[in-house]
Every structure is written in structure tokens, then in C-alpha cells.
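Partial complex: the chains shown occupy the same locations as in the complete assembly.
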Amino acid sequence: MKILLLNPNMTEAVTERLAGAARLVLSPGTQLQTATAPRGFPYISSRAEAQVAGAIALEMLAERQGQHDAAIIAAFGDPGLFGARELFDVPVIGMSEAAMLTACMLGKRFGIVSFAAQMAPWYEECVESHGLMGRCAGIFCLREAFTSIIDVAAEKQEALVALAGEAVAQGADVVILAGAPLAGLAREVAAHIPVPLVDQVQAAVRQAETLAALAPLKARTGGFRRPPAKPAAGLAPELAARFEHRD
Amino acid sequence: MKILLLNPNMTEAVTERLAGAARLVLSPGTQLQTATAPRGFPYISSRAEAQVAGAIALEMLAERQGQHDAAIIAAFGDPGLFGARELFDVPVIGMSEAAMLTACMLGKRFGIVSFAAQMAPWYEECVESHGLMGRCAGIFCLREAFTSIIDVAAEKQEALVALAGEAVAQGADVVILAGAPLAGLAREVAAHIPVPLVDQVQAAVRQAETLAALAPLKARTGGFRRPPAKPAAGLAPELAARFEHRD
């Protein structure tokens, strides 16, 4: 079983962090492939950036068609997810989607805890787009500046634990430490947070395995069938080919 | 990793059917344990029966404490689930919960297709209790009588495929063939249904593995911590012991 872990952002160190956490829970026999965006942003923190990075995610998936059994778009916020689910034949899941659905099995309401306030509106729209607002106790973000996207998990560990406590006080039965740079943090801080934690990328890689194991057939009708062939101009070649049914 | 597949009903043949389908997708190294209710009903099809069978599920879980890493309550409708999630230390998931959350990763709306109209009100309350009505295209049940709960999947296969088609026409992006007696049917009929299918018990066993792999700590506060010790009279001994904190 081959799982593609796709980072729609350009920061390789974050891809490595994601892969490192993911490997801790891989099933025997699963191969993890990774990809980092060749263009776009170092990380995403707005809807505008997600609009662009989501399109880049589609390019990256088109370039890697046929090489994996399931793919993960590994940015919290799931840029490009629903389009990818239409366009490609194997299951594609979002890292926030996977984390939230997994959390649903551990309590009634999950709290999303992250490191930058500017992400909250975009994250909220992500929760809404999955129809999970009723399962969400809130999105809790640090308000203070951080030094580096790569080290933010270490730098803000204490503050994030405190914020998780606030999420619990406001009704979170489960906590998700959200944002790719926080991958792997759950295991380090679990003892300090009094409810279960879900590590976003660990949830994602197991959920991708689940879908690959179930091996569902691609929709041949309805809202997630592949869109009919259509001319596409000025796009990355593999993506254009996918839209034009030339692949 | 040990997963308990708990059938809260008394029909052994259904337990075997569930286990058979589950084993097809088990990860290497996972051990599947099964249990069949020693009292209660041959199968559940009403809220009244679910009230009783849910209490029996708690007894069965109490009797098997410490013997597994995660447990599945394997009746569509998830009898006793939220109480079990409070009461026990390892993850407990419901078979319908697992199927629905898995389906959410394959489309926007799932359709639930089953074999007996009398189940619909109870199933609907199950969907509501998980906050997933917004992801549900409907609950579609056959209206005709069936001969035997054990053979209903074979007897009604054609009618169920037709009903799945109706669910798709009414907006289902994914179909769940629901009810323990339909375990394993998805694989047989997948080619005849134009959207992805989710097999309930296959989803459940992979989701149970996912939670066991993530190994979340039991909630120590909030709505899913273990209830404080309390006297319990007239209950099954192991269940009373669990309520009284004597275990």
C-alpha cells in the first residue's frame, strides 16, 4: 500500500516533520511517499493563499497520478480537497478532515488549537465545509508572534498546552493540535492535557490506509465523478491533461 | 493489536458474518476477538430494543476489560456507545459511526440503505446523535418482508442494489449498506452501484485499529471521563464493579 503525503506548501522541513510523525503509526507494509510544493508559499494562513495553494495541490496530484493508493493533502484547512476528490481516481483526504473525523470517535466535541490567530477564519470555513461545526467546541489560537514556522511547536509548546486547557474548559472532549508545523507534538504533550489528543498527520495517514484498504470504486455518477473532458489553457501540463482526459 | 468486535445481539451467525468481512481488511498483526450477546434479542430494530441491548453491551464490555486495545459495538445504530465511551478506558466505537465517518471522506453525503423499514427511525436518531444529518442524503429501507435475518443479504441483494440506485438519485455520493446482516455485501455488489460503497464492519475494524494505533489517553476530565464511583445494585457483577470502581 502506497500513501502520498502531499505538502501543498514549500517548506521541506515541514514535510519532514509531517513524515516523521506519520511514520510512527504506519501499518506494516505501508510505503509513505512525500511531496513538497515547488511553488506557492512557505505556509498558508489565509483564504487567498489557500485558493492558490489548492490549485497547486491539484497540479502536484496530477503529476503523481497512478503512483499511490491514496493521497493526503497535508495542510490543515484542506486546500483543494473537494476538487481533488472529483478529479482523481484514488481516494484523496485532507489532513484536517482526517483529524476531525478521527476525533469524533473519541468524544462529542473537538477543540482545534493552533499557533496563529490569522488562521482562525480559514480553519472555521474548513470545519463548516465538512459540516462539522456541531462537533467543534471552538478554534483556539495563540495571539502572540512566533519566530519561525519550523520551530513554532517547540517555541510555543507551553502556551499551546495552556490553550488546550482553555479549549477543554470550553467544552472540548478531544483536542487537535492544528497546523502542519505542529505535527508530532501531540505525543510530547499528551500527559499535560486532560483529554485525548489527535495528531493530525497520524490520523491522516491511518485514514488514508483505511480508504486504501476498503478500496472503494471511483464514483461514476453524481457530485464526485470525474468532470467531463474540457479544454484547459495555460495550466501545468499534467493538470491540463487530466482536465482534458488525455491521461 | 487486539480489537474486540462485539455483537450486542444473540445471533452467532451474524457475528461470524461480521468477523468474516472484517478479516478481509485487517492490518497485519491485528487480532480480532469476537463476542455475541448472551441475552437480549436476535437482532435490534427499535429504540426500545436498543435501550436494553445497549445496557447488555455495557455488561459485555465490562466482562472483557483489559483484553483488547479498542472495541467495536457492531450493531448499526450504536447501542450503548456513548455510555461505553464514558465508562471504559480503551476506545470504543460504533459500527454505524465508523461507517459514516469513513464515508465522509469519500463524498459529501452518504446514503444509508437497509433491509427493513422499521429500522429507519432508530437509524435516523443514530445519525442525529453523531451530528451528521447534514452529511446524510437519507435513510432508504426496503418495505417488503424478508425470510431470515441470516440470509437477508442474499435474499434481497437485487432489491438492495436498486435501492442504492435510488439513494444515489436522491443525492448520495457514497452508500452504506447498513445493518449487521449486510456485512460483507458491499464487495459483492460494488460493481452495480455507481458511487463508492463503505462496508460498515470493514470501516469499523480499520477505525478501531486507527484509534488503537493513535493510543489516545483516556479523558481525565469533561464529558467522557470515567463517572465517579457510585453504588450499583442488581446489575451484572462486572458491570457493577466497573460503576463502583472496584475493578
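Letters A and B mark the chains as written, and numbering starts fresh at 1 in each.
Here is the rule we go by: a contact is a pair of C-beta atoms (placed from the backbone, for glycine too) under 8 Å apart; a residue touches a chain by one contact, two chains touch by 3 or more.
These figures come from a predicted structure and were not determined experimentally.
> Copy number of the whole complex, given 2 identical chains are placed, is what?
This complex, considered in full, is made up of 6 identical copies.
Operating definition for what follows: only the chains that are shown with their structure count from here on.
> For subunit A versus subunit B, what separation do you get between their C-alpha means, in angstrom?
27
> State the interface residues of subunit A toward subunit B in the complex, per the touch definition above.
25, 27-29, 82, 85, 91, 93, 97-98, 101-102, 104-108, 130-132, 134-135, 168, 171-174, 190-191, 194-199, 202-203, 206-207, 209-211, 213-214, 216-224
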